[in-house]
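Before anything else, here's the structure in question.
In this view, the complex is presented without one of its protein chains, the others remaining in place.
By written order: A, B and C. Residues from 1 in each chain.
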Amino acid sequence: MPKKEITYANAIKEAISEEMIRDEEVFMMGEDIGIYRGAFGVSGDLVETFGEDRIIDTPISELGFVGCAIGAAVAGMRPIVEIMFSDFMTVCWDMIVNQAPKMRYMFGGKVSVPMVLRTASGGGTGAAAQHSQSLEAMLCHVPGLKVIVPSTPRDAKGLLKSAIRDNNPVIFLEQKLLYRTKGMIEEEEFTIPIGEADIKREGKDCTIITYGRMVQMCLAAAESLEKEGIDVEVIDLRTLLPMDTEAIIKSVIKTRHALVVHEAVKTGGIAGEIIARIADSEAFYYLDAPLKRLASEDVPVPFCPVLEKGILPDEAKIIATVKEMMA
Amino acid sequence: MPKKEITYANAIKEAISEEMIRDEEVFMMGEDIGIYRGAFGVSGDLVETFGEDRIIDTPISELGFVGCAIGAAVAGMRPIVEIMFSDFMTVCWDMIVNQAPKMRYMFGGKVSVPMVLRTASGGGTGAAAQHSQSLEAMLCHVPGLKVIVPSTPRDAKGLLKSAIRDNNPVIFLEQKLLYRTKGMIEEEEFTIPIGEADIKREGKDCTIITYGRMVQMCLAAAESLEKEGIDVEVIDLRTLLPMDTEAIIKSVIKTRHALVVHEAVKTGGIAGEIIARIADSEAFYYLDAPLKRLASEDVPVPFCPVLEKGILPDEAKIIATVKEMMA
Amino acid sequence: MKNENNNKSKELGLKLLKDMYLSRKFEEKVQHYFSLGMIHGTTHLSIGEEGAAAGTCEGLEPQDLMYATHRGHSQAICKGIDINLMMAEIFGKVTGVCKGKGGSMHIADKDKGVLGANGIVAAALPLACGSAFAAKRRKQDVVTVAFFGDGAANEGAFHEAMNLASAWDLPVLFVCTNNTYAMSTHISKVMKDTDIAKRAIPYGMPAETVDGNDSFAVYECIKSARDYVVKNGPMLIVENTYRISGHSKSDGNLYRTKDEINAWKARNPIDKMRNDLLEANTCTVDELDAVDNETTELIDKAVQFALDSPYPELDDVYNDVYAL
Partner (left out) sequence: MKNENNNKSKELGLKLLKDMYLSRKFEEKVQHYFSLGMIHGTTHLSIGEEGAAAGTCEGLEPQDLMYATHRGHSQAICKGIDINLMMAEIFGKVTGVCKGKGGSMHIADKDKGVLGANGIVAAALPLACGSAFAAKRRKQDVVTVAFFGDGAANEGAFHEAMNLASAWDLPVLFVCTNNTYAMSTHISKVMKDTDIAKRAIPYGMPAETVDGNDSFAVYECIKSARDYVVKNGPMLIVENTYRISGHSKSDGNLYRTKDEINAWKARNPIDKMRNDLLEANTCTVDELDAVDNETTELIDKAVQFALDSPYPELDDVYNDVYAL
């Protein structure tokens, strides 16, 4: 298969572009996604290719335009809606929690809401407490949603294409700090199914379960740990809801050690969910050490780079935690 | 100590009333809390006692009046704000997630936000998907908030008084189905500290960790299980954030078995957090069985009473789960 | 010509009367079975407001779409939803129009253009922009109605939807059922200026106010508004009426006087229509009573259908969360 190198941002753009060509009902709405090219430049020249009728700049009215996207989805269109920073989902939270994911159920299965909500998530950018959050755990508590957090250009493209074709509301949490990272993807069209974890590194001593921006960090830590004789398996969940529990359990049974790593603050984070699934599974009987999690400190994200760096998980913390577990 | 019987709703009203007498800066805002007496009748005759200046009916503008309450708190007042159903927190989620809990931190500790947000939480009332949720897990993922879920009239009164005196934003999740339940409280003034769990029943074989409406159900299950020779300890967390981890760990070390029960849907629920705390503690080494959780099924709350009852935890399910764990 | 007009208005009048009777009787049954404990949860009745619902829905075309409010029984019925299925829904039966999963607050039937009642005040307004967006894009002759209450006009969702619809010229007809109360809260307590029609001004949107108890007048108003909307973009209609029933199951009516309720009872839209049709010699008493009797029978049948229907099986609880 011929391959090409592409950035995470461009992989997302390619997915949108391909799906817009494939299906006339696909369109995109959001703030400054047209000539401004999106706050993170993701949409690039899409407006030139598809016109202002399909790449639509909205007023600053997240409640209004996300609601509009839901309504259009119910009417059979396939909106992709962009929320500039994932923190701003809070201003249209009702649409995300009470409307999109519940309509089908409340209406006895007579409607579907094929919408994708793309948004830029995470910190590390010095943007402080209201522009740096990782809110995926809240979303995973809402039956009716699907939640995706891709960690590579390939996953981003393949999963976004699946998300656009999915007949349910899908929240697609793009990782701000990954937009400019590069990776290889096939030239041919491909999709990646929603709900399948990906073992990004096989290992036999310890399982690290992670997703999004933390994946690279965990892989780097695994390299270091290998030098110290610890063989780490890294599972990239890719989709958080539905979660690929089977892949997690299988790995933990093999390695007898599990560490969950995420960027979101620890308390109430999705690591709890993952650990609960392990602790109530066959894997429980195989465990050789407590189930661990490594996440951001329980504070609002501070502005000062020194402080912000300090609250985030990093390679050193991952290495130290794994060593502690294996001791 | 002389005692008196009181309902959960009236215990809440008493707490508000006492604190309003005690401190001129305390006032209450919300929809139809005046002459209508609140959608669940909690405010009763408060408006007659304190007048429309301190028991304030608002427009249907949760974003507006919760924001107003936060602003008033920053200015030194002590607002109690009522959101009629906890599901409606979603329409002012930005205020709850990005404003109230972060202002102090972002502003370097120069302001405080002494606000209580009271709201009616939970299902079992046939009110369907948008009026029945238990959203506490989302709130517990927000550093800067405190989250309380009282299960008895006494806890409700004592904790609400502490919440009103607290200098931080406190979310007080009242349990719809408990409003009319009765319990004994002392005649004298008392408060209950935020952050302390309460062992509602001592036992040595299995720990059930729970809170809110599920507490009575767990206690009833414990009675039944006693007859079968299983001695269950029931921990009522009362405060979810901050969480009394110590009480949980101590109990689990003693009983070697832990089950978490809550009404919120399972995936992404706070049970995951509780289990993660156990699984990464000394208690891990004492466990004789997998860590279990019992929660609502992962679906929007259905209207039909048969279906709604079916998705909720109940005594029979608790008993069956504990027996399975002890087998 | 005169005669033809008279025939038309006779036909229309009887249709409006039938809609209103169906709504009224439907809700009286709901109230009854609720008080017997045979209907669960809560219900918001629109008794007294049927003129607004009937006139609005009759002013639309069959292909038009509609988002209803929490007080949406009459809106759904007048839009043509099957009353048997709707009654079964409110009883929580598996034959219900939402399979018993939605209940009174979430009545919906896409095939009838009823895109759902909503438990969240004002949330329907942005949603309505979506179907209007789709219709405009597809160049369809379809208008979407967003019903909302006077209280809902204070929510941010109202503003965002009004602005979006006007900025994009979306074919949305915003219809405010102004009953002057949001639960116990009188409009004058929560709006400095209670003229809701003025709320269209900032958006450069036309608005009209109409007597919601005069279903003829509502019909005329909506009919021409629909014409405008499909060609030009959104419009706001304020239909003044009154909720004779309490807000929901638990309403002590402490916030209003018996006199006020009685005065509005006397002006209720069903009696008004009957009087108007008689006074104009458009219909005879017998013709009107025939509608009365016919609708009683239809509602009785709907109740029987609901009573005879089974509850869903517990297994069904997992269905309809996700689409394939």
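Definition applied: a contact is a pair of C-beta atoms (placed from the backbone, for glycine too) under 8 Å apart; a residue touches a chain by one contact, two chains touch by 3 or more.
Nothing here was measured: the structure is a model prediction, and the numbers come from that model.
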Out of B:Met28, B:Ile55 or B:Val74, only one touches the absent chain, namely B:Val74
Answer key for C:Leu127, C:Met205 or C:Leu288 versus the chain not shown reads C:Met205
Per the whole complex, from C:Met86, C:Val145 or C:Val190 the residue touching the absent chain is C:Val190
The one residue from A:Phe88, A:Tyr105, A:Phe172 or A:Tyr211 touching the chain left out of view is A:Phe88
The missing chain sits against chain A at residues 31-32, 34-37, 39, 41, 57-64, 87-88, 90-91, 125-131, 297-300, 302-307, 310-311
Touching the unshown chain, chain C contributes residues 154-160, 163, 166-167, 189-193, 198-199, 201-205
Touch rule applied to chain B and the missing chain gives residues 53, 58-59, 61, 63-77, 79, 94-95, 98-99, 103-114, 143-144, 146, 167-168
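The rule is simple: only the chains that are shown with their structure count from here on.
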Between chain A and chain C, the Cα-mean centres are separated in Å by 41
Taking each chain's centre as the mean of its CA atoms, chain B sits from chain C at a distance in Å of 37
When centres are defined as mean Cα positions, the distance from chain A to chain B in whole Å is 30
In chain C, the residues touching two or more other chains are 96, 98, 100-102, 106, 118-120, 123, 156-157, 321
Each of the following residues of chain B touches two or more other chains, namely 87-88, 90-91, 128-130, 298-300, 302-303
